[in-house]
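Every protein chain except one is present and positioned as in the full complex.
Chain IDs A, B and C follow the sequence of writing; residue 1 opens each chain.
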Amino acid sequence: MLALRDPIHVYVRADDLESAVLRTRPVQRLRWVRQLGLAHLVFPGAEHSRFSHALGAMELAGRVYDALAEKAPDLLDGDPRCPERRRVRLAALLHDVGHAPFSHSAEELFEDGLTHEDMTVRLLQSPEVAGALEPAGAEGVAVDDVARILTGRGAETERLLAQIVSGELDVDKMDYLLRDSLYCGVRYGNYDLGRLLETITPLRDPTTREWGIGIDEGGVHALEALVLARYYMFTQVYFNVTGKVLELHLNEWLASEGIRWPSDPELFLSHDDLDVWSAMRRSPSAHARAIVERDHYVLALETREHLTTAERDGFTAVVDEARARFDAGDLLVSNSAKDPHRLSETRVLVRDRDGRLEPMEHVSHFIRHLTRIERFRVYARPERAEAVRAFLRLRWAPLVEPSAVT
Amino acid sequence: MLALRDPIHVYVRADDLESAVLRTRPVQRLRWVRQLGLAHLVFPGAEHSRFSHALGAMELAGRVYDALAEKAPDLLDGDPRCPERRRVRLAALLHDVGHAPFSHSAEELFEDGLTHEDMTVRLLQSPEVAGALEPAGAEGVAVDDVARILTGRGAETERLLAQIVSGELDVDKMDYLLRDSLYCGVRYGNYDLGRLLETITPLRDPTTREWGIGIDEGGVHALEALVLARYYMFTQVYFNVTGKVLELHLNEWLASEGIRWPSDPELFLSHDDLDVWSAMRRSPSAHARAIVERDHYVLALETREHLTTAERDGFTAVVDEARARFDAGDLLVSNSAKDPHRLSETRVLVRDRDGRLEPMEHVSHFIRHLTRIERFRVYARPERAEAVRAFLRLRWAPLVEPSAVT
Amino acid sequence: MLALRDPIHVYVRADDLESAVLRTRPVQRLRWVRQLGLAHLVFPGAEHSRFSHALGAMELAGRVYDALAEKAPDLLDGDPRCPERRRVRLAALLHDVGHAPFSHSAEELFEDGLTHEDMTVRLLQSPEVAGALEPAGAEGVAVDDVARILTGRGAETERLLAQIVSGELDVDKMDYLLRDSLYCGVRYGNYDLGRLLETITPLRDPTTREWGIGIDEGGVHALEALVLARYYMFTQVYFNVTGKVLELHLNEWLASEGIRWPSDPELFLSHDDLDVWSAMRRSPSAHARAIVERDHYVLALETREHLTTAERDGFTAVVDEARARFDAGDLLVSNSAKDPHRLSETRVLVRDRDGRLEPMEHVSHFIRHLTRIERFRVYARPERAEAVRAFLRLRWAPLVEPSAVT
Partner (left out) sequence: MLALRDPIHVYVRADDLESAVLRTRPVQRLRWVRQLGLAHLVFPGAEHSRFSHALGAMELAGRVYDALAEKAPDLLDGDPRCPERRRVRLAALLHDVGHAPFSHSAEELFEDGLTHEDMTVRLLQSPEVAGALEPAGAEGVAVDDVARILTGRGAETERLLAQIVSGELDVDKMDYLLRDSLYCGVRYGNYDLGRLLETITPLRDPTTREWGIGIDEGGVHALEALVLARYYMFTQVYFNVTGKVLELHLNEWLASEGIRWPSDPELFLSHDDLDVWSAMRRSPSAHARAIVERDHYVLALETREHLTTAERDGFTAVVDEARARFDAGDLLVSNSAKDPHRLSETRVLVRDRDGRLEPMEHVSHFIRHLTRIERFRVYARPERAEAVRAFLRLRWAPLVEPSAVT
């Protein structure tokens, strides 16, 4: 039994099988993929890698499993050594191994249209991870057992367990919100983990007959707080004005170098932040220098956090005009967008004192009103910034709903 | 200079004048008025009195003053010893001295229709506090100087300073949210105090020409978080289902004993939680026993947290029916209600990067949707509870908007 | 299952039996006995009662039991519902019910030479607590079962379990250090609870053949930190210079009133801080006023924190002289003393990587050097303070080892 210190969960424990998986290259590679890509250039504390997040997700997976099993002993085995619990923990440990360098900053460069989730499954099936899991194959934690948790394509109970790793109430979010906000030095990501674990419960949707992770009425506000924590982390940290322009430069540079993330898992393993940074530091490209020397483009136009359809269309038109008016290379455009939750698709059920079920977005009156974040921005080459800014403002002003105090 | 330890602010400092005021009976009395009345019977950690809140409010008042003065040096003197800053700190220290026993739990029992704010001013003008302030009278911190901050009836700048102590962004809220959530052992009350202090700024409303505490665009989410923290503390703690019934018993008992809070400040001083508890523990009254022995009425009906007009009216009708059907003494009814903010009345302005002003409720799309909390409940004598519950549910069910999953 | 919020442990859970015990008067009375007596007059945040400490001790008792059972499954049943674990939790919940008003401040006033531990056992055996335990009598958690944990007079394993509640590494200390330091707003009482729980283990002393709570080598520093945390809490908080004089006044007043704590448990129950404060606030006695109006004696002489034999003797002589020279009533003398640990009597064993055992005070080179705290003080009536101070300094100076910088 390995006990690793952790700033969020105090200790993360790993049994022998988990320790063996921990030692494989796919997991160790995560030490070289920063959780927040380039964000540490803006939030100096945010130097953490996906490695400790993977540990934290595993730790939480066990706790969430236990919380659910306590509520539904007929559905889930309460034994801490049962195969279901071990699978979920392993799936959580491995859930991010497919992440490209710089995490989400440049995740669209996979060959063959792969997603990082696809790569995760490929790496789980790679000889090294499969080999580490081999000895326990007969104990119900073989590669395929874990894969079904990761893909969500398993039997009824497995589909419930899959939600522990990926769903509206998953350990991925639960961990990264706490971890990112600690390392960034902000408080946005805090929510009441204790209360959440106290109130989650497996609930069967009467319509679809599917089991899902639901919540008892007393936990509604804890879940709201989780949703808000994520909302704030997006608006304040992940979509940070400077962080975003650095990402744009990164993508420009990667494109100009023709860099792609291999679809072959073995080749993929040798790509991480470290080798990209090495290349970037040596590169004479202006986009590389923009990052390395912090000599990046500056903000010329920024929308509010939520856009009307008219504004969205108007922005595109204005940007097109600007591109025609200025050198294309003088501008960088970022269309950051994120739904604060997917409760309308994946419904999370709330159970009231009398056992009645109701979807979360009905119960929570303001979750309903948390609309899609859309923060569009145009950045300009510093020397051209003033001209670009003047041009854009002139075009943009008439398109925005007037609301300033008069 | 006195430096007192504090769980929230680490240290609270008091200069000689403040220390003298601290030693007066009106301030010392706050040691015997619990911040949350009877809530410690539900949240065992919440045994804190208003005394440490008063200290915390004073500490924050200085910090808020400094933050505002740094942004507007022409408007506010930046010297830490200037009279304006001292007045605000003293006003914050004294802002709660008029609180009745059990704080808000029984605040409507003042003689002559007084409010606790009225009593605060009377106590500020009492010989003891006035005497403590006497020596510094010539330094701009006389009784009247402090009173103008407390009442908000002063000159232009004083009206701005008054908002530090009482307004949408006041040190009262800033302190009690952090303090109450620490002592209760919940996390609802946490918000980003650092960010808030970083971004508040005096802004003049172009319509009214009044100065107010506004916020720079970068602090919008910190302010949202403050509003939400308060919202959650109300729904989860202050309107707690058991806490509320204990308050109902308390008020029943106080009424039955004919207890009122004297309007004479000297007489008022001898009323605090301790003497009420002493009497209550000796009292044979069923309502006193309900509190002392935790033998209280139980929940028979509870609405959701927000009501439609139809529901509100329906509730009254249903309660009337129940009162007719059962013994009046078998029921206790609680109509807890609170606005999550008053941004529509007292507008808080937000200043964007370009200096344009916009009211907070325009900028924050979901603050607008935070509607009035109304949680109505009927409690019943335990022996009658089942019958009352059955009766009420039958009557109530048809009135509620159906939303359960089908 | 009851889940109570707690500022230290987030949640404290109580099963039905524990909830029944929780509702008895002996446990509820602890709401009216402040954990730190009069300390809140010095550390404003320290208004907490023994009630939440009792809850915290119960919570920790379960965790410590689990930690020990995990290390020694042959010795301790790992089932969370086993009688041994339930007994330990109940014993921890009840361990403080015999505390007199103001906790340690006036604990020598029991009739018949009782200690608070004696009273605890009497209350455990009282009809009310015995009645609450009745229903589970056949499940191995009868009054006698719990009593053996509290008194330490049971069979071999029970003597080990007794150490969870009272010993060098007990849940009493573990809880109060964290709790008191949080409420006081200091950091002295912090230690690494996670590490401690990770490394404690049952060890059998090869000499005495007794089982005890020992520690693995990797936990030595966590245990040192616990000892130091206690050491600092004594020197900085529990022996605080102002807190001590208030205690002296309290004891003078109680003595002058002839107040004793009844040895009859039923009578004892009606004594708590609240009724003493009520009486004290009404009392015209100078000692009562000293506390109520903070008009206490002031420091005239203070020794260092550790005394040589010569200094100890000298202090007594000097005090005798002062008593002869001044009115006896002008002086109050406090001989605060505490051993930082009892490791020489109750040895705590450390197990190294190779399984060898060694006593903690051998392993920890500076624990050995943590000597007895002895902080003696003379306080004087304010009007006489200057004269007393001058007199005492003159007498005391020659007795102190000279060490000032020359």
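Quick notes
Note that in this section a residue touches a chain if its C-beta (ideal position, glycine included) is under 8 Å from a C-beta of that chain, and two chains touch if they have at least 3 such contacts.
Being a predicted model, the structure only gives us computed values, none of them experimental.
With respect to the full assembly, the chain omitted from this view is in touch with A, B, C. Among the residues A:111, A:156 or A:275, only A:275 touches the chain that is left out of the figure. Per the touch definition above, the residue from C:190, C:242, C:278 or C:335 contacting the chain not shown is C:190.
On the side of chain C, touch with the chain left out of the figure occurs at residues 186-188, 190-192, 195, 205-207, 221, 225, 228, 232, 235-236, 302, 304-306, 349, 353, 356-359, 362-363, 365-366, 368-371, 403-406. Considering the complete assembly, chain B touches the hidden chain via residues 3, 10-11, 194, 198.
Remark: the residues of chain A touching the chain excluded from display are 4-8, 10-11, 23, 28, 31, 40-41, 43-45, 47-49, 51-52, 55, 182-186, 274-275, 277-278, 281, 294.
Simple rule for what comes next: only the chains that are shown with their structure count from here on.
Chains touching both chain A and chain B: C. Rounded to a whole number, the gap between the C-alpha centres of chain A and chain B is 38 angstrom.
Spacing of chain B relative to chain C, judged by their CA centroids, is 35 angstrom. Shown for chain A are the residues in touch with two or more other chains, of which there are none.
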